[in-house]
Structures are given as structure tokens and as C-alpha cells.
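The full complex has more chains than appear here; those shown keep their coordinates.
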Amino acid sequence: MSLNIKPIGDRVVVEAAPAEEKTASGIFIPDTAKEKPQQGTVVAVGDGKKDEPMTVKVGDVVLYSKYGGTEITIEGKEYLMMRESDIYGIL
Amino acid sequence: MSLNIKPIGDRVVVEAAPAEEKTASGIFIPDTAKEKPQQGTVVAVGDGKKDEPMTVKVGDVVLYSKYGGTEITIEGKEYLMMRESDIYGIL
Amino acid sequence: MSLNIKPIGDRVVVEAAPAEEKTASGIFIPDTAKEKPQQGTVVAVGDGKKDEPMTVKVGDVVLYSKYGGTEITIEGKEYLMMRESDIYGIL
């Protein structure tokens, strides 16, 4: 589940969950949720900013702002590069 | 009353009270209160920001800015994800 | 004169004085004072921000910016929730 990239600072790479997925913890993201947070899995984590270690770790299932990240393509797959502050919480 | 999500940093998850509710402490939120703070119950709390522990805790009934939060859906129920600074006070 | 709410951080709840009131210290707020500070009584005070204790206390009669607060209704009465920085001075 880890990825061959080292994010800089407080950046995180997230693999977005497919739409309408229902997770183990039972969070349901309906297809029509346009403004709502997205769900995904953390696949790479930076070392954090000075004196501020990271909270999330690789493997965490997270809710994140759909407006916070930047799409990147690694080995033909789409991921999102975002800052930890774009992540709302860990499920 | 707790929820299966760990908010990041100073974020808080609040379950909004139904409109027109009258609480134990007697605060009445009329149906026409368009610009006024909303009332709800804290259901999840982050660990706070660096050197700034959180003030609110799970179970607190709070007044919050209706413009400060983001709607999230967990197990089919609507909640609000907000920062503690969006909370005005604890009832 | 105290109120059943605990403001978060540097927030303060103020009960506005009726218009045209003349206080013990003789400050007169005429009915036509449209842009001028308002006068009221502090009814609840937060614990302040990190390393910055509050200056005002419950019972203080204060002048405050009429643009700084948010109206809240508690037990059927109107109050103003504001930050201490919205208060100009203690009478």
C-alpha cells in the first residue's frame, strides 16, 4: 500500500476510494455528494514541518477536502498530493 | 455519543441539534434564527494544535457558527466537521 | 448577572444596555449615535487565549464595537458574543 515517492514537509499522498464505497466503519459517500469531503487511503507521508510531526500514517483511511489536493499520476494510477491540513479526520 | 472518527488537529465533529429545540439550560433557538449561532453536541475531538490543547470534549453542548463547518455523513447520519475556533461557547 | 454559558478562548458575552441609558460614570449614549461604540455589561468570559489572560470580568460595564459581536439568544433574552478585542474599554 506504500508508494515510491517521499512527499516534502507536511504533504501526504492519498489514493481516493471509489465513489459510493461503504467502508468498514460504515461511512457511506453517495454519488451525489458534490461539496462533501472525500474518503481515501494514505499511501505516502512527508516528515512534517519544523517541530510539527505528522499525525496521519501510511494505511490510514481519511476524510479530506476535495478542494485541497493536486492530482498526480504514478505508475499509471491517479493519486492526490495534499497537505495534512487538508485532511479532516482519520476513520 | 462518541463517533468512529479521529479529527485532525483542532477539528471537532458536532451533531447539530434539531431546530427549535429547548435545552436543559433553557436556550431557545427559534425557527427563524437565520444568522444566529447553531446548537449541537460534540461527538469527536482532535488532539489540538501544537501547544494548544482542546477546550471542548465529547458530550459538550456547544453554540457554533453556522458558517464554520463542513457537512460530513457518517453511518448515514449528517454531522458537522469544524475547527474549535468555530465554536462560540459551551452551554 | 452571570450566565449559563462558557465562552471559548477570548470570547465574552455582553448584555447590551438599553439605548439612551446614562450610567453611574455619566456616559450618555444618544439615540442617534449610529457609528459609535455601544455600552453593555459582561455576563460571561472565556479563559483567554494561550498565555493571554482576560482583562474584562463578569460585571464590568464596557464600551464595545457594535460591529464586532454576534447575537445569541439565551433563555429568551438577546446577548452579544464577541472577542475581548472588540471591547474598547471598561467604564
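Just so it is clear, A, B and C label the chains in written order, and each chain counts residues from 1 on its own.
Operating definition for what follows: contacts are C-beta pairs under 8 Å (C-beta built on N, C-alpha and C of every residue); 3 or more make two chains touch, one makes a residue touch a chain.
Bear in mind the structure is a predicted one, so any value in this text is a computation, not a measurement.
Visitor: What is the copy count for the full homomeric complex in this file, when 3 chains appear in place?
Guide: The complete complex, not just the displayed part, contains 7 copies.
Here, only the chains that are shown with their structure count from here on.
Visitor: In graph terms, nodes being chains and edges touches, is this line, ring, star, complete or other?
Guide: Topology of the interface graph: linear, an open chain of contacts.
Visitor: Please state whether the interface between chain B and chain C is built from the same residues or different ones, using more than half shared residue numbers as the mark of same.
Guide: different
Visitor: Would you mind reporting the rotation angle for the C-alpha fit of chain A onto chain B, rounded to the nearest 5 degrees?
Guide: Result for this pair is 50 degrees.
Visitor: Taking each chain's centre as the mean of its C-alpha atoms, give the chain farthest from chain C.
Guide: Here the answer is chain A, farthest from chain C.
Visitor: Whose C-alpha centre lies nearest the centre of all protein C-alpha atoms?
Guide: B
Visitor: Could you grab the centroid distance between chain A and chain C? Build each centroid from C-alpha atoms only and quote it in angstrom.
Guide: 43
Visitor: Can you work out the whole-Å distance between the CA centroids of chain B and chain C?
Guide: 24
Visitor: Name the residues of chain C that each touch 2 or more other chains.
Guide: none
Visitor: Please name which positions on chain B make contact with chain A in the complex.
Guide: Touching chain A from chain B are residues 4-9, 11, 13, 44, 46-47, 50, 70-76, 81.
Visitor: Residues of chain A touching chain B in their complex?
Guide: Chain A reaches chain B through residues 25-30, 33, 35-37, 51-52, 55-56, 63, 65, 84-85, 87-91.
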